[in-house]
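Structure provided below as structure tokens; questions to follow.
With one protein chain held back, the other chains of the complex are shown just where they sit.
Right, chain A next:
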Amino acid sequence: MPKPKLNVPRKSAKNQETAEQPSAKDGVRRPRSAALMASTAEKKTRRTRAPRVSEPLPAAIAAWFAKRGWKPRPHQLALLDAARERRSTLLIAPTGAGKTLAGFLPSLISIHNGERKKIGAGLFTLYISPLKALAADVERNLTHPIEEMGLKVRTETRTGDTSLARRQRQRVKPPQIMLTTPEQVALLLSHPDAPYLFADLDTIILDELHALAASKRGDLLALDLARLRKIAPNVMTIGLSATVARPSELRGYLVAQTEPEAETRLSDIVTVKGGAKPVIEILEAENEIPWTGHTARYAMREVYEAIGAHKLSLVFVNTRMQAEFAFQELWRINDDNLPIGLHHGSLEAAQRKKVEAAMAEGRLRAVVATSTLDLGIDWGDVDLVIHLGAPKGASRLLQRIGRANHRLDEPSQAILVPGNRFEVLECRAAQQAAEAGDQDATLSRVGALDVLAQHVLGMACQAPFNPDALFDEVRSALPYAGLTRSQFDRTVDFVSTGGYALKSYERFAKLRPADDGKLRVANPRIVQQYRLNVGTIVDAPHLKVRLVSGRGGKKNIARIGGRVLGEIEEHFAEQLTPGDTFVFAGQVLRFEGIRDTEVFVSRATAEDPMVPSYDGGKFPLSTHLAKRVRDMLSDPSVWSGLPNPVANWLELQTERSVIPAPDEVLIETFPRGNRHFLVAYPFEGRLAHQTLGMLLTRRLDRIGAKPVGFVANDYALAVWAHDDISSLISHGRLSLEELFDEDMLGDDLDAWLAESALMKRTFRLSAVIAGLIERRHPGKVKSGRQVTISTDLIYDVLRRHDPGHLLLEAAWADAATGLLDIKRLGAFLARIKHRIRHQTLDHVSPLAVPVLLEIGVELVYGQDRDAILRDAADELIREATGDLRT
């Protein structure tokens, strides 16, 4: 859908900037609630316009500030000013700047002053956070000051964990401030009483907006905001965000787009300049840095020493597998018995909570964590962030570093530990980006159609709707501002009858027109279905990991029900055979078997466990960092600043092959073993490389080069074939320009997508979000396989019989930016047109070594599944003929 231009703010939009310098006086650690609040000294401020004279604070609140010897910070006052004029505002501030109080202060004052008369249930402020834990955390830190100020303000949380009775009561008698999640807002809006519940809504606070907006959850929330604005036309939004590359996208998100074709309307913005710059070091270990891998095992001794030299270190890694690995390695050398914990998304919630509590109480010295600790919550006095492996993106690095030292005025300390030689370059690039305060730009978001389908059904559950009115309302949400009427109508049609070209389901329509032209749900069962399927988070099927004692296989399992350690992906569990060992939840486990939805394991003492390869959290290298890495690579003058092994490696590459210019792509072809290799270095991240590899393999196959397989990492990909690729090129039978032509994104891509497992996975997510397939609910999974219909079958049938179907369109849009990263691949192919630097070599080049070493470690693609079956059949035949001989 066409996207409206994001323009510079209109004249009417006010830009207020407050810059704060760190103050040495402010370095004393304060209790958490205070850290949220204010600072003693009024900081030197810089504003783009003359400051307004703020109205005095209500006595109770002023007294509270005064009692502590504090004054409200400039941005807190700026937000109060904006609120008085009912202007929606985006507050961009680093952690520790008192963002949360700034967001709540206007509401506290209004509620205290009793400015507005109640016309509905009395819900005044809605605080929406991406994490339910964050909602709980904020409640704790909000109730304290409210009590101390002596205000009569009722605050409550509402999340999926809130009891049913309480949730029911909240719909009738809500608190004045409700702290909740996007999914709960969607659910509340689907109830017939939503207009009454939200009639008094005055302020919506959106926390961690940068983490929420550019996602399907953000789409759903944007649609819900549009509905809230309709119920309460005077509602004001306050967005709280970390620094982002393009604030205008978040500013547009906060306000209604009244003329979607015109330029984007923007909210006000208040920016607090970051505190002290972080101090980032790149670790140089005594052991030589390896060619490949991300585990940073070689530097574990130094990492351990750094932990020992600090109070509390957060050790971030990119995948759960790395988390398990690093945890094992650190404990292996933990001679001082330092309390080191583990935290990642697969662990049982209770275990995670234990670690969080221990952190908060200062009982830990280090926690190895994945992105589960990226956001929001303060778990303790972290004074060092260690990043194992490259951070893959500048914004992620800054976010993670911000976890250390939740105060503006002291620099955060961070150590980056590259996992391999390429990652040295990447860490250096990330360090420079952080130095410059650069962020990764996210692609501007076009709202997903599967999310829209879910929302349309939710609105129908609330009350019969007029399609014209709903269309206008939906387009007032920024992600959907470019939605066409035909897309909207097709979505409504999808919700009602599946939206198939073959119009055979009209009789079973879920939405029926009433006399007034409004659409209503056909029966109450549809409402129930909606409520069970609400939300955009669709997890890969997971199995619980349960610890049982000792061996004994399945028989034993039936009797003993042990402790649940966490969850692992089903497809990982499927690879295991009883007796296999793997590391999980910080211990070595022996796989005993699977029953129903549970994996049974026992404790094992294997020296060399097979490490889980579950996918959780593999980020591709960001475009921004990739560019910096390319620039650094092509500029020999900066190599001297790199560690010796890395500088030598690059020197060697200049001797043996060539270093490409920053706007070129290097392609090397060489023989190795009895195979012929083609290695390309696009630096576009693993996902785009995997897609590229698939397409190149298809094309090479068509030319008759007999490709066998390929591997990809973040920087390069290698394809190998039976035929001599170098000689095909030199004889003019293969043109690299044609091989890498953009037209591969046409038919080749289409043909491959028909079979692609990634595409099928993407389709499944869309089918669940759009409500075509019901979610798998815990406990209902048994016997599911024979009964439920696999989305793979649906995908195949749709592609053949209804290729223009809405869900295929939605899945395609996801694939373009998600798992297949086609957009990025397209940009790459356009960029390198006529800029291919080909080198024919006699043997492998230094630069190619890392990616070749991943053969056998990483998954090799292009492997035909029928080939596996054929091999299994051969095995049987061998067995049978062997039997004959004996």
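Everything that follows uses one rule, which is that contacts are C-beta pairs under 8 Å (C-beta built on N, C-alpha and C of every residue); 3 or more make two chains touch, one makes a residue touch a chain; residues count from 1.
What we mean here is this: contacts and distances are computed from a predicted model.
This complex has a chain not shown, and the name its UniProt record holds, of "Putative phosphoesterase", "Decaprenylphospho-beta-D-erythro-pentofuranosid-2-ulose 2-reductase", "Sugar ABC transporter permease" or "Imidazole glycerol phosphate synthase subunit HisF", is "Putative phosphoesterase". Screening A:I594, A:L745 or A:L853 against the full complex identifies A:I594 as the residue touching the chain left out.
Annotation: of A:A285, A:I526 or A:V658, A:I526 touches the absent chain (contact as defined above). Remark: the residues of chain A touching the chain excluded from display are 494, 497-500, 502, 504-505, 508, 510, 522-523, 525-526, 529, 571, 574-575, 577, 593-594, 772-774, 785-790, 793-794, 797-798, 800-802, 805, 865-866, 868-873, 875-877, 879.
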